[in-house]
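Up next, chain A:
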Amino acid sequence: MTELLTVDAIDTFYGRSQVLFGMSLSIKAGEVVTLMGRNGMGKTTTIRSIMGLTPAARGRIRFRDAEIRGLPSYRVAKVGVGLVPEGRQIFPNLSVKENLIATASNRNGSAQPWTYERVIELFPRLAERAGNMGSQLSGGEQQMLAVGRALMTNPHLLILDEATEGLAPLIRLEIWHCLERLKQAGQSILVVDKNVGALTKLADRHYVIEKGRVVWQGNSADLKAAPDVQHRYLGI
Partner candidate 1 sequence: MRPAFQTLALLSTALMAFPFAADDAAAQAAKKIKIGFVTTLSGPNAAYGRDMQNAFNLALDHLGKKMGGVPVEVIYEDDEQKPEVGKQKTEKLLQRDKVDFVAGYIWSNVLLASYKPVLDAQTFLIGTNAGPSQLAGEGCSPYFFAASWQNDQNHMAVGELLNQKGVKKLYMVAPNYAAGVDGTNGVKSLFKGQVIGQDMTKWPDQLDFSGEISKIRAAKPEAVYVFFPGRAGVQFFQQYSQAGLKKDIPVYSAFTIDAVTLKLQKDLVLDTYLTSTWATDLPYAANQKFVADYKKKYNETPAFYGAQSYDAANLIASAVTATKGNLKDKKAVGAALKAAKFDSVRGPFKFGNNNFPIQNVYQQEAYKVSDTEYDLRTVSTVLTAHTDPHAAKCKM
Partner candidate 2 sequence: MLLIFEQFLNGLQIALLLFLLAAGLTLVFGIMDMVNLAHGSLYMMGAYFAAVFTEWTGSFFLGAALALPAGALLGIVTEIIALRTLYTRDHLDQVLATFGLILFFNELARLMFGAGGMTIETPNWLQGQIEILPGLPYPSYRFLIILVGLLCAAFLYVLVQRTRLGMLIRAGASNREMVGALGINIKQLFTLVFGLGSALAALAGLMAGPVTTVQIGMGDNILILALVVIVIGGIGSLPGAFIAALAIGIIDTMGRAFLPNMLGAFLSPSDASTLATALSSMLIYILMAAVLVLRPAGLFPAPGR
């Protein structure tokens, strides 16, 4: 398998305060990787740095053999990174259907591109609400919509930031199921979450970060076998 995304020792600042200190991670094509850590440790900042929303000041970010650090976020999206942001950030004044098609594209010429119909098939719940405004959806429906919206850009890499936060257990399960199906279809995914139980089943590898740097990495078996890591860094 080839490297899809390589983040190499990036430093990121908010104003004058540094948040990431030499953060590194990598994802291979077809892999599902998680990024875990307590609140405020720099998970979302890592995502924002990759996306170019909060540009990293130093270090390298390579995506499919091209340097993407310093690119504006729309160009990062265009080379094939699909974001499901923290807090979902659905467009509240667009209908469900509009949310999905407004930014849809198949820039990378996928043979079996995601279409409105395929997303609806993935989340049948959204079909019932196609005409509703984004603001009228429940949290779970918004989350599905956010995933669908990112898929509609046909990304090489799907990034989910706190995708199940604040959702009911049943809905959460539905989201994990969906990710499972995406994985089987060969979609590479980077997941930021705290739900260790679900993630060890789903993901291939894990990164645990604290204070803006990686403090542990390994596969699911390693993580299961390291309760001290779970306890120390994830508070479990």
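On how the list was made: all candidates are chains of the complex that A comes from, given by their letters.
Before moving on, here are some points about what is shown:
The rule is short, and it goes like this: a contact is a pair of C-beta atoms (placed from the backbone, for glycine too) under 8 Å apart; a residue touches a chain by one contact, two chains touch by 3 or more; residues count from 1.
Because the structure is predicted, anything quoted here is derived from the model rather than measured.
Checked against 1 or 2, the single candidate touching chain A in this complex is 2. Across the complex, chain A meets candidate 2 through its residues 51, 53, 72-78, 82-83, 85, 89, 91-94, 98-99, 101-103, 105, 107, 135, 149-150, 153.
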